[in-house]
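Of the protein chains in this complex, all but one are displayed in their positions.
Per-chain numbering from 1; labels A, B and C assigned in written order.
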Amino acid sequence: MPLAEPNPTPPFDVLRVSHVEIGVSDLDRSAAFYVGGLGMVETARDDETLWLRGLEDRSHHCLVLRRSEAGSCLGIGFRVRSAEDLERAAAHFEERGALLADGEPRGQGRTILARDPFGMPVSFYHRQEQVSRRLQSYDSYHGASVQRLDHVNVYAAELQATHDYYTGELGFRVSEYTETDDSEPQLWAIWGHRKGNVHDLALTNGVGPRLHHIGLWVRGEMDVINACDVLAVSGFAGSLERGPGRHGISNAFFLYLRDPDGHRVELFTGDYRTLDPDFSPIRWSLDDPQRQTLWGQPAPRTWFDEGSPFSGVQPRKPLVNAKPLVAQGS
Amino acid sequence: MPLAEPNPTPPFDVLRVSHVEIGVSDLDRSAAFYVGGLGMVETARDDETLWLRGLEDRSHHCLVLRRSEAGSCLGIGFRVRSAEDLERAAAHFEERGALLADGEPRGQGRTILARDPFGMPVSFYHRQEQVSRRLQSYDSYHGASVQRLDHVNVYAAELQATHDYYTGELGFRVSEYTETDDSEPQLWAIWGHRKGNVHDLALTNGVGPRLHHIGLWVRGEMDVINACDVLAVSGFAGSLERGPGRHGISNAFFLYLRDPDGHRVELFTGDYRTLDPDFSPIRWSLDDPQRQTLWGQPAPRTWFDEGSPFSGVQPRKPLVNAKPLVAQGS
Amino acid sequence: MPLAEPNPTPPFDVLRVSHVEIGVSDLDRSAAFYVGGLGMVETARDDETLWLRGLEDRSHHCLVLRRSEAGSCLGIGFRVRSAEDLERAAAHFEERGALLADGEPRGQGRTILARDPFGMPVSFYHRQEQVSRRLQSYDSYHGASVQRLDHVNVYAAELQATHDYYTGELGFRVSEYTETDDSEPQLWAIWGHRKGNVHDLALTNGVGPRLHHIGLWVRGEMDVINACDVLAVSGFAGSLERGPGRHGISNAFFLYLRDPDGHRVELFTGDYRTLDPDFSPIRWSLDDPQRQTLWGQPAPRTWFDEGSPFSGVQPRKPLVNAKPLVAQGS
Partner (left out) sequence: MPLAEPNPTPPFDVLRVSHVEIGVSDLDRSAAFYVGGLGMVETARDDETLWLRGLEDRSHHCLVLRRSEAGSCLGIGFRVRSAEDLERAAAHFEERGALLADGEPRGQGRTILARDPFGMPVSFYHRQEQVSRRLQSYDSYHGASVQRLDHVNVYAAELQATHDYYTGELGFRVSEYTETDDSEPQLWAIWGHRKGNVHDLALTNGVGPRLHHIGLWVRGEMDVINACDVLAVSGFAGSLERGPGRHGISNAFFLYLRDPDGHRVELFTGDYRTLDPDFSPIRWSLDDPQRQTLWGQPAPRTWFDEGSPFSGVQPRKPLVNAKPLVAQGS
């Protein structure tokens, strides 16, 4: 089955992925990791919740930690362009019987919570409370000095159909994709975006839907290395899962970490622009070892198998059975 | 006079600044600078013209060097979203008697050349010939390893009116701006964008219209430093005009160079995203020394006075007389 | 058994480790790796031999590749302070019946070749032919931009005795060491130096004597990353064995590679000074996972097992049986 054409007139205009909400067991421990180690900024906190943002963010949060359902992902938030887009999004999900809630959570305006056709909890809103930007507060930079949320990556059990929905219906555009080398190739992963870089939402074949990782943008390679050094001496040496290295796909420099509840976080830097409408998606073979890591090292098995379940949805086995290369014995 | 509101429904949809065309005296000498020193890629060459692109570019060119009118800027190219946008752009300029040409230059499809209301030659098109991307050709990276064109900066004699046109009419959005501290503040400079980072087109008060500089995107600080080292031992030590340093405005790390014909080039890296419609422009006082350089060093006088005239237009004195800080004795 | 005190009046004054000589199967292929990929400088070449140096070297070579005994190490060269020291070195080995040759190889003056008490071929000389330094030839820097030889690391079967000889007799000083946590701790590895940084010669417990790796100095982390990118697209993606990462021991940033004949090469940067006579050696437990990699990742099994045999000597099983941590399943 081919890549779908992105819908040029989607029912509502998604600007970008905007925040992720995760369940954690201990807010202080999570703060030690995300604020102390990764250098994120604490915007607000109450007994149950911690709202974090990146150093360049003027919006209230890009990561919300809730003390409930530790290890689960509670939802992925997308920003739409306008109040009218939000109204249309509400109608879109209501028609499909997939609207879960319509309210005004802390730090953001009217927000609708829905399930996508595969069960993933997704929320939409068009503005957040504006807060002070810390971009030039260099005296408080530390650890990874995370600048902003870049993307999320989720396991999809029905990869082709999930791609068809996000691209063919919601207008996400594909920058790169992996398929099998069969005579009838099967899609194995896609990197889809709305904002004009490599991705807002990537889909990976696997037991899903589950969150694969949260991709946080850092300024460059040296911030990744600094994060490793700081985490290593702050009690988080065990959090490094894969890398640092260079992706073949996206060309980004990366490091994968596991947070104290097992959520996977990627530090990510250095992809490219995909603004031009004639940008044609880049194809990778599932069997190309440089797809995962340009430098040749395969990813460990955990990286392919583990992920955060979404609250309230039972993950399903993937329809595609092809297997990627895995680090020997991992 | 205040900042204008960006026109939410501009007559045609400008995606981004896309290429610059400059007059040079010696193609080989210019190639030594841009290809040998800055690491750009030569796409094509004939007796009169050299077409260059960045390492991540899949489009034919982002810089065109012509052996004529050395030291002049021959025009600034913008990419529009679709053929329909291009048709509307043609109509827009024809109505105003400002359409100069309608043709198909090498490497790009139908292109219209016009003058903006202030005399600046601007061209519009919606596609370029696709060529191979060199993003992962790391074995041929050298010098500054320029990735792509980021922005252009021009002197405007009628700063407020030029801003009003690009923002109020063509829908550019302002990320940052400088104004005087008068009781009735005057706009002194603006950074306007369409693509969602700090700028596509910046306007600086001065004898204009003239090209102030071409902003080329590099991966990070180390590529700027490497460019300095390579230029210094390749006969281009004299080309460094200002920096390296950190801008207050845009927060980018920068270096200003003068090419063999005196055109100013900025190596630029590390700004931020401005996709959200509620992003409010950041104000700077003309008298704030950290505006130009966060680290405190003022720019040399040449940086405020010199620029490339546009072909066929007589620059005019600026309407605003306020003076910025200048390095002592420079 | 404790660390030995360094002999304050060694029989001859070793300045530093100075070059390594290795057997390779294909000079062109080796040149593609060391010159093309790692950025070393070719000083001279004949049908059988390639002499290489680093970018800062003014001496003729720090790495000699011979088309014979591919995969073997042919010897390790040390520089002594003066002609008198060289004379005393000759006497030292002659008395022990360990002097193999006394001649004048290409690019260096009088040179004596000997076997150390454990069979390792070692050579000594006090000067090399001076050649042009390429330290500021930035326009030809590429790949890892190797600056110089930093150290060698060898497997020693008789770790304690080998340490006793180099330290107690030849005056090497220990910067760091690893020992077992037994009630009577056994030395497992030592880092010994003459030149005032972390090491000239490191000893690792294992089947020995064999060469563990050649340590080449690079300017910083970004040159290591650049080397990975360049090797990955030059046909050497398979050459990465371990890293990049940060050592606990030495604090250096590292990458281990295997050259086309399997010789292990470390790119190494960022250790510290050990000039002060009261610098006391730093102890590490064999069981401390941050010893190998501060960031926590264990080394692969190959890294502990494989090495280059020395020409003409049969490696022996190690006397110490303790086992370090190894990456699962590697």
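One rule holds for everything that comes next: a residue touches a chain if its C-beta (ideal position, glycine included) is under 8 Å from a C-beta of that chain, and two chains touch if they have at least 3 such contacts.
Given the structure is predicted, the values throughout are model-derived calculations rather than measurements.
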(request) Taking the complete complex into account, tell me which visible chains touch the one left out. (result) A, B, C
(message) One chain is left out of this view; which of C:Arg45, C:Arg81 or C:Arg301 touches it in the full complex?
(response) C:Arg81
(request) Consider the whole complex, including the chain that is not shown, and state which of C:Gly71, C:Gly196 or C:Gly238 touches that chain. (result) C:Gly196
(message) What does the interface between chain B and the hidden chain look like in terms of residue numbers?
(response) 221-222, 225, 228-229, 231-233, 237-238, 240, 244-246, 253, 289-290, 294-297, 328-330
(request) List the residues of chain C that touch the chain left out of this view. (result) 15-16, 56, 58-59, 79, 81-82, 126-127, 130, 135-136, 147-148, 195-196, 219-221, 248, 251, 270, 272-273, 275-280, 294
(message) Across the whole complex, list the residues on chain A that are touched by the chain not included here.
(response) 36, 136-139, 141-142, 222, 226, 229-230, 232-234
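Just so it is clear, only the chains that are shown with their structure count from here on.
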(request) Mind checking chain A against chain B and telling me if their interface is mostly the same residue numbers on each side, over half, or mostly different? (result) same
(message) Counting only Cα atoms for the centres, state how far chain B is from chain C in Å.
(response) 50
(request) Express in whole angstrom the distance between the two chain centres, defined as the mean CA positions of chain A and chain B. (result) 33
(request) Send over the residues of chain A in touch with two or more other chains. (result) 221, 294
